[in-house]
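Quick notes on the structure that follows.
Only one protein chain is missing from this complex, and each of the others stays in its spot.
What follows is chain A.
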Amino acid sequence: MGRDAAARVVAAYRRGMGETRTLPSDPRFWRSPLRGPWLTAVLGTVLLGGVTLLFVTGLLSYAAYNPGLSPVNDKTPGRGLLGFFLFPWPTDPHWLYRLTQGLHVTVGVALVPVLLAKLWSVIPKLFALPPARSAGHALERISLLLLVGGALFEFVTGLLNVQLEYVFPGSFYPLHFYGAWVFAAALVVHVALRFPRAVRALRGGLPRGPAPEPDLGTGLVAPRPAPATLSRRGALGLVGGGSLLLFGVTAGQSIGGPLRHTALLAPHGGGNPGGGPGSFQINKTAASVGVTARGTGADWRLLVTGANGREARLSREQLLRLPQHEAALPIACVEGWSTSDQLWRGVRLRDLAALAGYGGAPDVLVESLQRHGSFRSAALRDNQVRDPRALLALRVNGDELTLDHGYPARIIVPAAPGVLNTKWVAALRFGGVP
């Protein structure tokens, strides 16, 4: 019975993959005349450039949370040496996180066809027999499993997370962060071992005509190719067209303005929620995190604590009587979407630090009224508190904050990831970062 089922599976796989009566382990099973070292090298080179960008922008996003500052910002306390690169996240330029994270997500989305095409181009190697010619070859194949598994794991978790589909086994941050290191470890080996071969293949230039390219000892070229139904140029055009289309229906959610309407399939594309001055993208509505009009009404007080047990409770009217400042800053989310600059108006964080008894502004712990969800408390570093554009905002675009944008008061800090711009602020604890 088991053998029957296995035979059926092999037969189905055979039907799926080709037209021959051979096994996938037989090179003759693979019929596409397109496969070859040149095509694989082109796709590999594009992918290498792309995932390098994803890795770097990913590490930058990790640093942007200031995980080393406080446990409340830290989703990966066990990172050990993997956080070696951490640095205090700057506040300049104010669109920094918008750019790095917009690139991370948009380029990641646009690379999907390249990744799929690259995997398609080398699939015969997966089935090559014997599975290992030697101990060295066996180790390399284990590394390749980590490479392919790692790439797919990173793309799948990332794509699911930006679509708010949290089905992966655990918290997104550690999965995506540690998974990236596993992938990177395997990628470095792969690039080092294949680089000479890729260069040799690329030097040959675009192979002319419909005939298969020279194999160069790679085992990628079909020994018994089927007639071509698509040229090599056409195949690359299709992959590039796929990337372009995905870019087109996604990028607008990061670029904003009228282009947001072009992001037809992106989670924060299409249009803006609501109307009026508060009509820009929202991360978590008040209702979704248990914030109601009752907690944010006239009884609301901001608790400010500081040096030597100093404590103050300020009503919204009292906050409005403090010096008001304006700053044009975006909201930029780890999910890759962002808003264009909004004009915020409120009290400088450093003025509130002075109120709490600090001359030079220290780190601050911000607490929200939010009942559930992560980052209800968040820590800001002293350089963020000191920036004159870092505000406890009370108004936006010439009007009151809406409840969904954090009424009665919210944090807005240049270049900080969205979740550190705490909404519905209940307390500011200067020098009180755990």
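Definition applied: a residue touches a chain if its C-beta (ideal position, glycine included) is under 8 Å from a C-beta of that chain, and two chains touch if they have at least 3 such contacts; residues count from 1.
Rule of thumb we're sticking to: contacts and distances are computed from a predicted model.
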**Fill in**
Omitted chain per UniProt, picking from "glycine dehydrogenase (aminomethyl-transferring)", "Lipoprotein", "Molybdopterin-dependent oxidoreductase" or "Act minimal PKS chain-length factor (CLF/KS beta)", is "Lipoprotein"
**Complete:** Of the candidates A:169, A:276 or A:398, the residue in contact with the absent chain is A:169
**Request:** Could you tell me which of A:36, A:179, A:330 or A:362 touches the chain that is not displayed?
**Result:** A:179
**Fill in**
Among A:57, A:218, A:254 or A:281, contact with the omitted chain is made only by A:281
**Asked** Of A:54, A:146 or A:236, which one is in contact with the hidden chain?
**Response** A:146
**Fill in**
Where A:265, A:312 or A:343 are the choices, the one touching the absent chain is A:265
**Request:** Quickly run down the residues of chain A that touch the omitted chain.
**Result:** 12-13, 15-18, 76, 78-82, 109, 112-113, 119-120, 123, 126, 133-137, 139-140, 143, 145-146, 148-150, 152-153, 156-157, 159-160, 163-165, 168-171, 174-175, 178-179, 181-182, 184-186, 188-189, 192-193, 196, 229-230, 234, 238, 241-242, 245-246, 249, 264-268, 270-271, 273-274, 281-285, 287-288, 404
